[in-house]
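One protein chain is absent from this view; the other protein chains keep their places.
Labels run A and B following the written order; every chain starts at residue 1.
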Amino acid sequence: MSAVTTDTSAEKIASAKARQARITGAVLIGLSLVVLFLLDVAAGQVATFKLSRPRDVWVAPDLVVPGAFNTVAAALLAFLGVRQFLRGGGRWTSLSLGIGIALVIVAFLVWATAGKSFSLSGMLQATMVRAVPIALGGLAGVLSERVAVVNIAIEGMLLAGAFTGALMGSLLGGWGGLVMAVLVGGMFGMMLAALVVTFRMDQIIAGVVINLFVLGLTSYVTSQVFAHNRHLNNAEIFRSWKIPILGDIPVIGPMLFNQNLFVYGALILVGVTTYYLFHTKGGLRARAVGEHPRAADTLGIDVYFTRYLHVTLAGMVAGFGGAWFTLGSVGRFDENMTGGRGFIGLAAMIFGRWHPVGALSAALIFGFADSLQQKLALLNTPIPSEFLAMAPYIATIIVVAGLIGRARPPAADGKPYVKE
Amino acid sequence: MTDGKDLQKVNEDMRKLLARAAFGRGNFEDLFVVPVFAVVAALVLGALIMLATGVDLPTIGRSFVALAVGSAGSLNAVSETLTAAIPLVLAGLGLGLGFRAGLFNIGAEGQLLLGGTAAVVFTFSFPSLPFPILMLFGLLTGALVGAAYASIAGILKATTGAHEVITTIMLNLISIRLLEYILRQPYIQREGRADPVSKSVPDAGQLPRLLDWLDPNLRLHAGVFLMLLAVAFVWWLLFRSKIGFAFRASGANPDAARYAGMRSGLVIVAAMATAGALAGLAGAAQVQGVLGRASPGFSAQMGFDAIALALLGRSHPVGILFAGILFGGLEAGGRQMQVDAGVSIDLISIIQALIIVFIAAPLLVRAIFPWGFRKITKGGKA
Partner (left out) sequence: MDVELRGITKRFGPVVANDNVNMMIRGGEVLGLLGENGAGKSTMMNILSGLYSPDEGEILIDGKPVSFDGPGDGIAAGIGMVHQHFMLVPVFTVAENVVLGVEPTGPLGYLDLKKARAQVDAINKQYGLHVPADALIEDLPVGIQQRVEILKVLFREADVLILDEPTAVLTPQEVEEFFAIVNSLKEAGKAIVFITHKLHEILAISDRINVLRQGRITGEGDPKTLDEAKLAEMMVGRPVSFTVSKGAGTRGRVMLEMSDVIMLDVTDERLLDHVSLKVHSGEVVGVAGVQGNGQTELVEAITGLERVASGKIIFDGEDITHASVRDRHRRGMAHIPEDRHRDGMISPFTIAENMVLNSYYEPTYTRGMAIDWSAVQETAAKYCLDFDVRTPSVFLPAGNLSGGNQQKMVVARELERQTKLVVASQPTRGLDVGSIEYIHARLIDARDEGDGVLIVSSELDEIMGLADRILVMFEGRIVAEFDNTDGKADRNAVGLAMAGAHQGAAA
């Protein structure tokens, strides 16, 4: 029974990393073929990306990419893929995959824009705007899952916020509508907390029920009341507010510094939540409740109160995010107008590894997919618009399927806590 | 070697161990009292919501009368109730089966849409096939497509652990877009129509109406037998079959099921596929029995109502049957309510959501109606 210290059979070991590297390699090579054959651009065509509008203070030159870029991208992808196959593993696996996906997206844009021009800065601005409800949904998810309450109800809370924003915004004006949307979101958060903490309802069922209830209630009022009282569904919207100087910087100016209240609010909330969760007493306690509620309980931390508080806060964040749909964009509520953004937010939270900044970054990717489909419709690509509209949903499935197992949720996530 | 007396004692002990316990008060409360209270409480809250949205008291009274009359007040009402119940029960059976196997499948809506569309496409593609064959193949196509679509979520969960709640919701959203695309394809779109509507199911592909000899307006169709057959089948599957035991075991304690040698991946995919088949069948029954064609949103949220149904029926096939008839009644009565009292039928979905709240949180019902229940004695460990 001597312990063998040297590995004589290293290559025979079925290593998880090696398998992952092989899969990544196969994916990259597949992507390379896609770029080579499906996204082939005729020689001599160029894609023009506009980085600023003609009337901007500082005008940046257009970015002109020759069609040959795609051939180069395909070659690079193939190189990365083969490299993964031959000597995969290590840190290179996820890095290669990241670079590969970025290359494919750029190649796709070049293919779609070939022979035309396309406003890149406009799309990045739209990316940021469309990322807002997803980021706020994700942030709501972070707040509640960090205290171990799975929040499927984000969708419903967004919808409730959107509805309240429209109704109260019509009655009380934009600010009044916003405050009420946040409060109503918080109310649904508290309702979720009551159902799962006090009445120990299954967390998934409770979330689904809140979604169905909000959907029913808002649809009922829309057809029962709004249909005859248009003035109740016509709120003033928050216009964008440009930050002087910073807003004039090409590309990032319009994206970050020429936006409305909701974009700024989302960015600030992400910062505040990060500080709160990881650098304050309250955050430490909240995370302890999410990881090991009984340990927190033995130290005199009130598990139930902590869960109520954070799930309510999550509801308020989602309510704010929901108001974006009405007060931040069209001012009018339509049935089921959130269209699954709450669930995409949940995926953003998973992708972002239960961290506010991670959730924001993931939301930007989804926002990108969302704005991409909108802009591409203008470019007359041969892809049917319905398929483009599916892009964010498919991306969500890929994220959820590809990342679970690697990301680690709070240990007590989804488990009810019963005091002894 | 045991002598006669010992053997007798052993037999006696065996007999005692095999004696079934009487149906207890606890079961009664769980199976009947909680659902009844849940429905009553939800109706009361529904009335309060009407009040809050400016509906006056007489109208509320008329709404409830319309609800009752529209669901059970005439032969036509009963026919409408049962007709509405058919797809709900079929989809609800699938969801209930999923719940028993520990899968929270929100995707019935998408499975139903695609299954129904597939049934339509199949039937108008083979118009020359004779009556029962075309109808049965249409239903089969619907079931297969529903099963295939649900399997995507099942396979993803089994291989990567992706939570089925998120994947099935995304698949629902995808199915809506996909349906819009499919319905605009020249082969499928009805000639001369600009909006996305499919061609019609030929007569030979339709589920025959059962009561049209009494009154041509009675829409009850042969799907009702399909529904009863499915109830019996799911009951057998869950409580008598080998695979059903594996479903239930995996749902109640996945770890113990795995330790006992059941293959969790197989169970997940099989349960999802069966659930999807039932949802697809629901869609097929709806298009072949009632609608005659597919259009965007022809599912009318049935896939979501079926979730409520499965919970209300306690994921038990017979419970789901009764819950389905109740929901069918709410649906039929709700339409009457909209006509008679001018109250939006969306109220019904609020009532349904409230019913689930009360069902899924029995502690809440006990808190509201303490006099309906025995006192709970708190068990604990020493």
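Basically, a residue touches a chain if its C-beta (ideal position, glycine included) is under 8 Å from a C-beta of that chain, and two chains touch if they have at least 3 such contacts.
Keep in mind that this is a model prediction, so the values were computed, not measured.
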Identified contact with the non-displayed chain, of B:62, B:184, B:219 or B:263: B:263
Residue in contact with the excluded chain [from A:97, A:162, A:296 or A:389]: A:296
Touch residues of subunit B, complete complex, unshown partner: 10, 13-14, 16-21, 236, 240-243, 245, 248-249, 252-253, 255-263, 377-382
Those residues of subunit A which, in the complete complex, touch the missing chain: 1-4, 9, 12-17, 276, 279-285, 287-288, 291-292, 294-301, 405-406, 411, 420
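The rule is simple: only the chains that are shown with their structure count from here on.
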Averaged-CA centre spacing for the pair subunit B and subunit A, given as whole angstrom: 32
Interface residues, subunit A side, partner subunit B - complex: 152, 195, 198-202, 204-206, 208-209, 212-213, 215-217, 219-225, 339-340, 343, 346-347, 384, 386-387, 389-390, 393-394, 396-397, 400-402, 404-405, 420
Subunit B to subunit A touching residues, read off their complex: 49, 53-55, 104, 106, 156, 160-163, 165-167, 169-171, 173-174, 177-178, 180-181, 304, 307-308, 311, 343-344, 346-354, 356-357, 360-361, 363-364, 367, 380
